[in-house]
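Excluded from the complex is one protein chain; the other protein chains are retained at their positions.
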Amino acid sequence: MSETKTAEPAAEITSKDFKGKVDPDWCPGCGDFSVLKSVQVALSDLGLKPHEVVTIAGIGCSSNFPGYFNAYGMHTLHGRSLAVATGVKMANHEITVICTGGDGDGYGIGGNHFTHISRRNVDLTYLVMNNQIYGLTTGQISPTSDLGMKTKSTPFGNIEKPLNPLTQAIMNGATFVARGYAGNQKHLQMLIKDAIQHRGFSLIDIFSPCVTFNHDNDYAFFRPRVRKLEDEGHNPEDWKTACEKALMWGDEIYIGKFFQAQRPTLGDQEPVLEEGGPIGHRPIALTDEQAEAIIKPMM
Amino acid sequence: MSETKTAEPAAEITSKDFKGKVDPDWCPGCGDFSVLKSVQVALSDLGLKPHEVVTIAGIGCSSNFPGYFNAYGMHTLHGRSLAVATGVKMANHEITVICTGGDGDGYGIGGNHFTHISRRNVDLTYLVMNNQIYGLTTGQISPTSDLGMKTKSTPFGNIEKPLNPLTQAIMNGATFVARGYAGNQKHLQMLIKDAIQHRGFSLIDIFSPCVTFNHDNDYAFFRPRVRKLEDEGHNPEDWKTACEKALMWGDEIYIGKFFQAQRPTLGDQEPVLEEGGPIGHRPIALTDEQAEAIIKPMM
Amino acid sequence: MKDATFDFALAIGGAAGQGIATPGNILARMFVRRGLHMYAYNAYQSIIRGGHILLTIRIADAELPCHGDKIDLLMCLNQDTLDRHLPVLGPGARAVYNSGNVETGDAPEGVTLVPIPVGELTDNNPNKLMQNTAFIGVTTALLGIDFEVLSATLAETFERKGQEMVDLNVSTAKAAFDYTHENFETFPDLVPSADEPLAVWSGNDALAMGGAAAGVKFYAAYPMSPATGVLHWMANNARKLGIIVRQVEDEIGVANMVIGAAHAGARTMCATSGGGFALMTEAIGAAAMMEIPVVFINVMRAGPSTGVPTKTEQGDLWQMLGASQGDFQRFIVAPMNALDAFNTVPELFNLCDAAQCPGIVLSDLLISEGTFSVPAGKINLQPEIDRGELITEPRPADDGGLADPGGREGGGYKRYELTESGISPRAILGLEGYVHVVSTDEHDEDGVLISDEFTNPHKRRLMVEKRSRKFEGIVGRVAPPELEGPADADVTLLGWGSTWGVIHEACEQLADVGITANHLPVKWIVPLHGEQIVEILGKSKRVIMVENNQSGQFARYLRGETGFKADGHIRKYDGEPFMPHHIVAGVQEQLADNIEIYVPQHEIMV
Partner (left out) sequence: MKDATFDFALAIGGAAGQGIATPGNILARMFVRRGLHMYAYNAYQSIIRGGHILLTIRIADAELPCHGDKIDLLMCLNQDTLDRHLPVLGPGARAVYNSGNVETGDAPEGVTLVPIPVGELTDNNPNKLMQNTAFIGVTTALLGIDFEVLSATLAETFERKGQEMVDLNVSTAKAAFDYTHENFETFPDLVPSADEPLAVWSGNDALAMGGAAAGVKFYAAYPMSPATGVLHWMANNARKLGIIVRQVEDEIGVANMVIGAAHAGARTMCATSGGGFALMTEAIGAAAMMEIPVVFINVMRAGPSTGVPTKTEQGDLWQMLGASQGDFQRFIVAPMNALDAFNTVPELFNLCDAAQCPGIVLSDLLISEGTFSVPAGKINLQPEIDRGELITEPRPADDGGLADPGGREGGGYKRYELTESGISPRAILGLEGYVHVVSTDEHDEDGVLISDEFTNPHKRRLMVEKRSRKFEGIVGRVAPPELEGPADADVTLLGWGSTWGVIHEACEQLADVGITANHLPVKWIVPLHGEQIVEILGKSKRVIMVENNQSGQFARYLRGETGFKADGHIRKYDGEPFMPHHIVAGVQEQLADNIEIYVPQHEIMV
């Protein structure tokens, strides 16, 4: 774990320090408010300072996150936050990287980066505000939309089986896989703190209802269904039960930490990072010895 | 199942009918020869005629497949065969679609299409000649390369955990998931026939050694390790055991049919395809009624 | 507007989520049913709630080329709207607002304030949307329309929500209607009415309908503003038209999927905006190389990158010109308005089928998301369809001829036969007797790759030339641009695509200030009528190019193709479309030799 992460909570940092320059323009009631707040609290609880953190997002309602947050931020391209974040983390392995985005952004157009960052185990936290819809483009199906769901692009109902981001992440090698619910902020904060402290690629898929475009999966839908894994003594090392529980979608839907494992991160295995601080801060000119080492084999 | 698929073997069709205009320029010993031959035999066994079949590939050694095969063929872009094939299958749901490609093509650059075609359950067969290397570009790691593997792009060894295409496909909703081995052509032919006859998205990941660039995973590696699932009475409806067996990678490596399930294909759920033959063959002009139905709501 | 005796613009301003669309639609419907022409432009932001929206609806008794310069009636749904726009209203205009929650500002000279006590009129109904209904009543009264017209429209609109809602809306509107008649004068020009009711569409509707008319049977998309409307239209109409509509995981998938479906014989189309198009570029080259006809629509918004997703611009021209590596031809056409867009799509499909290549429709937010009236009679949903040299009938092996020496099916068919025209008869996938392979690698006449074992510079050259030959003389197949206005004008305005309407109106206004101007609108970018354009412009006294971008993308392209260099430029790149007076001012500045590139400052803050 990098030092900043385990630092004692610095007395002076509060969640307000992470409040952005502008207030979110999300619809009143949007689940994303809760996620924003949870991250602010989690980071201040961990004692991190704004400049020790970067939030990186794609494009979407949820991806507007960095603009509402006071930390380093990158509002990149639709679907590309994980790729950008891998570059950031490689060039500055000391900074805490949090990717934020939507289900369309992360599992639709960005799906391939999601697959590959999982197996690379890049040490960052990925928060997906999964509202099972494309919010910003005013309501089309997303890869997690339920079968039969009527949207502007599926006026007769969705015919594509939704994908399950948790089982996908587990199978692809993610080392921390959890699910949160915007309607349970305490629990969500706990998960976020846990994920940030985990060394490796952490996914938290968060039910974050879109109150404007998804009337099927709203708070009323989730409230009676959501169950906490923690209440059942789930063992996060057991990937099979994790997958089984993750696949449940009916009267009981689980949230919590489904899976956790320890294996070296991409950065851990990168010899260039063994010493010398972030490569983004190192002197860049070649030394005489390096120059010589280049020329010699050419002769 | 579409009619062509269950047709009685037509006496006159032999595997030679599927021989392409030119001979493969693969390296002698390349596993892909065996895959080519297996498909030719499987199709003739099924009594399909060349014009009833289309093979669709991306770019790579393995993706050169359509050029060595006598059937309709599309040699598309690197990583895009599944997307092209979905379009083909939607516009002509009567044709038998076989996608062929490599591990880089399908699981690397094409990974997102692989994820989404699985959940859509498009009725086609996907044969991945997995040699755990980029062959055509002369030897770099692929997403299935083993940890530690030395290649031109990883002279100090691969540090990325390989992905498992089988568990990925199972979790994403593929309805037929198998693994073959170029070194066992009989078994491979059987799998291919089974996959083509399956209605839905069928993946066969095939160990197809690259004798030129992958000296770690060659025939000598596989021969002693490969075990047939069929020999152990595996139940393909049991996804958990399927995943477990698929993850085994050591002294025992399984081939065979890991998983099979029945659910409606994308085409089955498309009302436009309910009657009228392939849309690619239908008359295209709008009828007077259709024109009227368009104008009315505009007034 | 020269031909109009009635020309009126009303605007509704408020925040996203205040339900501006509904009163907009109700009013629009009332007008077009009366046979009035309409042109609506909506200035909005990329958020679902909040921000500031200004919907401008211009109506007239003649066809409208653009949303014009002025607002006659401003409905302020909130304080912000009044604060922003009251200062820029002109003489004769009126501002309607809720005196219960909006404080009035200083009205400019000649502007009338129309405060409405919405609370009192609605018995303090807490439903915020009642304000919108009241304002419709006010507008109806101010324009001298009979209340029955409104009540019928309200009934129709709220039918789905039950009689109670209908009654509530009608009574609210009536109260406001009556209050207005009691307290304010009607506008001097009352709304006329014509014979034939008009239809209403957006540019995206028109593009989608153009596709349907052309016979599109497979449509794929990934949502992206401002192109998503095409997807929505297609999805809604899919079943009745027998069109398969798929939303795909990304634009790469979209582009490749439509290529696959096109090869299987369907006419296929997709639409996106610049960022999505960037992801499609590789596939466009693939279509060109495999010689598969597909139509791509790019609806431009303000860039670069994510840019300003809800704002217009003509900034993607060079991306279209340069899409994908290597040398190949693609059609590029920039329609001038919605009706033109509709008509262009089938025409482009015929060209793409003829030349077996990709084609691009370059629209922009202004056209695509604008709402316009159109006489239903002008919408020809059964245009000419010409699929070119397409083989659609099987040729059984025993029919002889197409088996190869080895006796293999289809082996004698040369998909890429070297012909004089460069066009090789194209058999769609699945036909008996024409088995063949298409490839993005360079290939020989029979589809066999020449990129590996057989690289052969001579064959390669022949294939490049074959593909190029398909476009020889193709410019003759599309209509050249025509000069509008007096041939001997003081100034020629040269625009492309969506600027047609605003330049059209600017020419009229220029005449009013004593400057004669004519207008050369270019629509076909590739093929370009270079010779004709140069000939026309050669006779012009002074040529000013008008573009909705910063770098003069068309100016640079035109010069590259023809050597022509304009005398001056008017450009705008602040996200908002041109208004006619911007162009008038630009021409005046240029005629006074004050400036070479004139960039208007947009007055309306949205």
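Letters A, B and C mark the chains in the order given here, with residues in each chain numbered from 1 onward.
As a convention for this text, a residue touches a chain if its C-beta (ideal position, glycine included) is under 8 Å from a C-beta of that chain, and two chains touch if they have at least 3 such contacts.
All figures in this text were calculated on a predicted structure; none of them were measured in a lab.
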| item | value |
| --- | --- |
| Chain not shown: contacting residue from C:E453, C:D488, C:E531 or C:E596 | C:E453 |
| Omitted-chain contact residue, chosen from C:G137, C:G307 or C:G586 | C:G307 |
| Sites on subunit B contacted by the missing partner chain, in the whole complex | 25-28, 59, 61, 75, 77-79, 108-109, 111, 134-138, 140-141, 143, 152-156, 212 |
| Where the unshown chain meets subunit C, residue by residue | 43, 45-47, 50-51, 252, 273-275, 277-279, 281-282, 285-286, 288-290, 300, 302-311, 313, 315-316, 318-328, 439-442, 450-458, 460-461, 464-465, 468, 549-551, 553, 556-561, 563, 565, 573-576, 599, 601-602, 604-606 |
| Interface with the unshown chain - residue positions in subunit A | 17, 19-22, 25, 49-52, 54, 56, 59, 64, 66-67, 69-77, 80, 83-92, 94-95, 112-113, 115-116, 270-273, 276, 278-282, 284-286, 288, 290-291, 293-295, 298-299 |
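The definition used in the following text is that only the chains that are shown with their structure count from here on.
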| item | value |
| --- | --- |
| Most remote chain, CA-based centroid, reference being subunit C | B |
| Centroid distance [mean C-alpha coordinates] between subunit C and subunit A, Å | 37 |
| Multi-partner residues of subunit C (at least 2 other chains) | 238-239, 249-250 |
| Per-residue overlap in subunit B, given as positions that touch at least 2 other chains | 112, 115-116, 270-271 |
